[in-house]
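For reference, the structure is listed below as structure tokens.
Missing here is one protein chain; the remaining ones are kept as they sit in the complex.
Moving on to chain A:
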């Protein structure tokens, strides 16, 4: 019993740092895929083709109206099942660790994409119409117009929303622990239960998440200053 209670932060530092690394990996991958999904979603929402528009609207509306935790549980079971049968089909059944990580990333990215769709749609709509017309007048191809004008022009408008979504994503990764995947908060829960030092370990979890969110806020502030270079500063 005395051995149990003497178990402290130091004993768990290794696993907790490992969990923090997993959390950051999940978040970065999910964010990258979410950005892509968001771009596709925004493109679909602004497309002239009605079925594509309604598909994107259904995606962003449904996902944003249902609680994240519920979606994560629902999609986790569905996603894990799909991935398992895919791996079984490829003759790689039992690769549980891979499926756990991949579904965690996939689920968070799918949810993130729905919110990102709205951020990008608004940012693209905020680009002055004349800039797009100018690109057309200069004979830009659709692709050139997209990555030279649309992407660059919307970035300053989209960045505040993107930074908010990144912070939400970091905090949403903790929800993955409910599924039982071994990331930061799951490790913390194990540490707290085994040492019975609940207060200490949950406070430590808060500090680690706070460090991640505060350092990313600082990073996004610099990034925003960079993409806004050359723009008139606000009064």
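In this section, a residue touches a chain if its C-beta (ideal position, glycine included) is under 8 Å from a C-beta of that chain, and two chains touch if they have at least 3 such contacts; residues count from 1.
Following the convention adopted for this analysis, contacts and distances are computed from a predicted model.
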| item | value |
| --- | --- |
| Options "Integral membrane protein", "Putative Zn-dependent protease", "Arginine ABC transporter permease protein ArtM" or "Tryptophan synthase beta chain": UniProt name of the undisplayed chain | "Arginine ABC transporter permease protein ArtM" |
| Selected residue (touches chain absent from view) among A:16, A:56, A:158 or A:192 | A:192 |
| Residue of A:29, A:52, A:127 or A:178 in touch with the missing chain, whole complex considered | A:178 |
| Contacts of chain A with the absent chain, listed as residue ranges | 62, 65-71, 73-74, 77-78, 125, 167, 170-175, 177-178, 185, 188-189, 192, 196, 198-203, 205-206, 209-210, 213-214 |
